[in-house]
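Note that this complex is displayed minus one protein chain, with the remaining chains in position.
Coming up: chain A.
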Amino acid sequence: MPKDGGIGASTKRREDMRFLTGKGRYTDDINIRGQVHAHFLRSDVAHGRINGIDLSAAEAMPGVLRILTAADFAAVGGIPCGWQVTDRHGQVMQEPKHPVLADGKVRHVGDPIAMIIAETYEQARDAAEAVLVDITELTPVLDMKAALAEGAVKVHDDLTSNLCYDWGFVEENKAAVDAAFAKAAHVTTLELVNNRLVANPMEPRVAVGDFESHSDQYTLYTTSQNPHVIRLLMGAFVLGIPEHKLRVVAPDVGGGFGSKIYHYAEEAAVTFAARLVGRPVKWTSSRSEAFISDAHGRDHVTKIELALDDENNFTALRTDTYANMGAYLSTFAPSIPTWLHGTLMAGNYKTPLIYVNVKAVFTNTVPVDAYRGAGRPEATFQLERLVDKAARELGVDPVDLRRQNFITPDMFPYQTPVAVVYDTGNYQATMDKLLEISDHAGFEARRAESATRGKLRGFGIAHYIEACGIAPSNLVGQLGARAGLYESATVRVNATGSISVYTGSHSHGQGHETSFAQVVAEMIGIDANQIDIVHGDTSNTPMGMGTYGSRSLAVGGSAIVKATNKIINKAKKIAAHLLEASEADIELKDGKFAVAGTDKSVDWAGVTLAAYVPHNYPLESLEPGLEETAFYDPSNFTYPSGAYGCEVEVDPDTGKVQVLSFAAADDFGNIVNPMIVEGQVQGGLAQGIGQALLENCAYDGNGQLLSGSFMDYAMPRADDLPMFTVDHSCITPCTHNPLGVKGCGEAGAIGSPPAVVNAVIDALQRAGHAHVTHIDMPVTPARVWAAMNG
């Protein structure tokens, strides 16, 4: 049994106390004395030339302090992109300018044109209606394939085309892959769409800029997953503010799912404007505004092919993907369809030859970037739908075809043909576990029962792998990242033994304040309540890269372990001095330092007090105090994996799909807080099922966002989902981080969409609709009905 509050315990979350009583402090809860309000006037056309902006009437409106347009930002930089991809011909990607406010052209509905600053939010909004923008509408670029046609209208006039890059991976393997297809016994082909999604954390984005003229100090309060990244990007690349004059604070953050990683124009605008108007400037996004200004996710159009030999072994895989970048390059956008997608195309299989082609395309739509899973859901969806289709074409059980081609436990570490090396895993074990927890053996009986009610029951399976804990800095540097991806921690032990841990990771719902404290409590053997986790403020935390890609425990937690080990080593030296023993004989157990084999000991508080009141202390060889900082740069990604099973019922009259049960058997390596891990998986499953059945970000032919509010964008609701069965007892610990953890934040959203769609196809095929081999997401009643009756 894990100790309460230690590693492995389902410790209840300490942050809940404030969230449950209305005392959470989110960015919109911050109001600074003298603050004024900003509202952004946004383009209502997808593509247009700005001929002129007349501010005169608006400037005369009550309460208006200042209205900014692109001209006011002429001296500052544009919004930078953090990753440069090199294409298959050795060319770097085309990188368009991304001005803070639209300059000359508007490129998507929602592109900000003017920033109205007024005493109140209502006055700013009222004045926006009086701004006259003269725009000549241009033909919008929407369809990715058409966008690449010769002579197509260009989103960016100064680029040679709408192609951002044409990426091939691994380019040297292309000929061998084609040759393997030429002699395949069977080829399965699938064309599919990975639907565009909106992350929709329940807290909309907010930014409050403040400037103190007496100290030349800027502060930005923002809804961010990574305040240091925002400080670096905005300070160095946009506004030219040195880091020591810029503090970025992200207080409690109400969900992110990727959408709060990026540096957004509004953050730079409020910070810039705060100095200009001499007052703190606050902007709060409305939900409708979020739909047209938060980065979207997914949006791939793919053709994928699998070659098999006459014994059903996978011999080669080939994919051809168009990835929508939207109108500008968001912070990490170029890396998502490439390094976070192509490198996962091996899945759990020993396919020896793989070639991935990705064409990234500019369109007149909102920029697309990472959304929970980021590239890995796209890879998993293609692969797991394809393998399912192959099994059905070959008349073999989809479970058996997977098992036959799985990388086996004796093959680790496993070098895939797409660059990455999986350290551990046991896919047969997770598959076995799934079949057990989903009561697969009882499926036929349940299907028969559904049939008596006129319903078509189906079971769908998917097995995923993902790469988390991004990432070795030198590796990602070679791949085009313009940042390092280490993590940091400072462990500050106070004189009486309590501890403040300052981490560069930042929770936006993951419960770091609880689970990180568990790690330190376990290592030192003291009560977790003596440990506080501090995050989200660049003024007191060491430079960190933030929370995304399921990296916080694997990378941030490892930095905490490293810093805590430094603390323990120093504390042992102090204890050795106090106990007049050799350091090598000092053992730390349950918060006590003892001399091995004796009953001599000093407790934790005795050592910490000596560190800060160093009267009896080896001052000649040891500095006083007990505070250590560590940076941890991972040596590899981590590779969580798992088997997911979904059971659905299809109503043949309406095409409506109901998810009856969903089971997940994950291997996350070691687990620090099982309760939190289960919650992460459940939340991910809801988002994945949402993508599969409900959610779709739809544009019309004019580039107007049709699903621009919660009225039109179908978020999963409580009555759309079943209870989930979640298991994480299959454990192959990560081999290269000190906790042996892999990360669990994205798995649910990665593994579930193919399981759901496979279940629908299974239901239809079992009911005799053999011609239905694929339905694009979201699998709506209309699409199912059309597939059955088409």
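Brief remarks on what is shown
As a working rule, a contact is a pair of C-beta atoms (placed from the backbone, for glycine too) under 8 Å apart; a residue touches a chain by one contact, two chains touch by 3 or more; residues count from 1.
As a convention for this text, contacts and distances are computed from a predicted model.
Only one chain is not pictured, and the protein name UniProt records for it, out of "Dihydroorotase", "Hemerythrin domain-containing protein", "SUF system NifU family Fe-S cluster assembly protein" or "(2Fe-2S)-binding protein", is "(2Fe-2S)-binding protein".
Interface note: of A:Val208, A:Leu306, A:Ile568 or A:Ala663, the residue touching the hidden chain in the full complex is A:Ala663. For the chain missing from the display, the contacting residue among A:Gly235, A:Gly509 or A:Gly549 is A:Gly509, taking the whole complex into account.
Interface note: of A:Tyr26, A:Phe412, A:Phe443 or A:Tyr617, the residue touching the hidden chain in the full complex is A:Tyr26. Only one residue in the set A:Gly48, A:Gly458, A:Gly546 or A:Gly679 touches the chain that does not appear here, and it is A:Gly679. Residue in contact with the omitted chain (choice from A:Pro140, A:Pro201, A:Pro367 or A:Pro753): A:Pro201. Contacts to the hidden chain, counted on chain A, fall at residues 12-13, 15-26, 28-29, 31, 122, 199-204, 252-255, 257, 286-288, 436-439, 508-511, 663, 675-676, 678-680, 682-687, 709-711, 715-719, 721, 723-727, 748.
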